[in-house]
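This report refers to the structure that appears directly beneath it.
Here is chain A:
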Amino acid sequence: MSVTVFHYVFLAMLLFSIGAYGLLSARNAVRMLMSIELMLNAANINLVAFSSYLGSLNGQAFAAFTIAIAAAEAGVGLAILLALYRNFRTVNLREIKELRW
Partner candidate 1 sequence: MLELLLPELVIAIFALAVIFIDMTLREDDKEFLGYLSLLGLVVALALVLMQAKSAYTSQLLDAGVLSDLIRLDLFAIFFKLVFLLVALLVVLGSLDATRKDRYKGEYYSLMLLSTLGMMFAAMAVDLVLIFVAVELASIATFALAAYRKNRRTTEAAMKYFVIGAFSSGLIVFGMSLLYGLSGSTNLYEIATALPGAGELYWVMVLGVVFLIAGFGYKVAAVPFHMWAPDTYHGAASPVSAFLAAATKKMAFVALLRIFVVGLSTPALLQDWALLFGVLAAVTMTLGNVVALAQRNIKRMLAYSSIGQAGYVLIIFALLASEADVSLSVGAGLLHILTHAIMKGGAFLAVAAASYYAIGSELEDFSNLGRRLPLTALAMTIFLLSLAGIPFFAGFVSKFMILTASVAAGGFYLFLGILLVINSVVSLYYYARVIRYMYFSDREVKREREPRLLAAALLIAAFLVVYIGVFPDAFVSLSLSAASSLFS
Partner candidate 2 sequence: MLAYLVLLPLLGALGSYLGERYGLARARSVALGTSLLTALLSVLVLQRYLGGAEMFPEQSQVWISDFGIGFILGVDAMSLSLVLLTALLYVVAVLASWNISTNPGRYFGLLMTMEAGLMGVFLALDLFLFYVFWEIVLIPAFFLINGWGGERRSYAAMKVLIYTHLGSLFMFIGIIMLYLKAGSFSFFAISDMLSAADAGFKSLVFLLLFVGFAFKIPLVPFHTWLPDAYTEAPTPVTILLAGLLSKMGAYGLLRLGVTLLPETFQSYAYAIALLALVSVFYAAFTALAQRDIKRLVAFSSVSHMGFLVLGIASFDFVGISGAIFQMVSHGLIVALLFFLTGMLVEKVGSREIPRLGGLITRAPFLGWVLVFASLASLGLPGLSGFVAELSILLGLFSTYPFLAYLAVLSLPLTAGYYLWMLQRSTFGATSELVEGARGDVRWHEAVPVLLLVVLITLLGLYPAPLMEMIGSTSREIVALIGGI
C-alpha cells in the first residue's frame, strides 16, 4: 500500500468539491473568495502530483503560474470587495440586489 498519484488526485478532487460547495453555500463574499482559493489549490495539487509522477517539470511550472495568478486574483477580488463594502456596507451577496429587473 503505497502512495500513488491517485491518492493525490482524489484529495484534489475532494478539495475542489469542498471549495465548490463553499462557493455555492456562502453568503459572505470573503468566504466565497476563499472557496475559490481552495479550488485553485486543488488544481495545483493535481499539477504537482502529475508532474512528479510523470517526471516532467511542466506541471510544476504551471502550478507556479497558477499560484501567481491566484494571488493576483485574490488581490483584485478583495479590492472589489472593499469598494463594494463602501457602497453597500455589507458583504452579504444575497442582500446586494440592486441589479434586478
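Inclusion criterion for the candidates: all candidates are chains of the complex that A comes from, given by their letters.
The rule is short, and it goes like this: contacts are C-beta pairs under 8 Å (C-beta built on N, C-alpha and C of every residue); 3 or more make two chains touch, one makes a residue touch a chain; residues count from 1.
Since the model is a prediction, treat every value here as computed from it, not as a measurement.
**Q** Going by the C-beta definition already given, which one of 1 or 2 is in contact with chain A within this complex?
**A** My answer, from the options 1 or 2, is 1.
**Q** Per the contact definition, I'd like the list of chain A residues that touch candidate 1 in the complex.
**A** 5, 9, 12, 16, 19, 23, 29, 32-33, 36, 39-40, 42-44, 46-47, 49-50, 54, 56, 58-59, 61-62, 65-66, 69, 72-73, 76-77, 79-81, 83-84, 86-88, 93, 96, 98-99, 101
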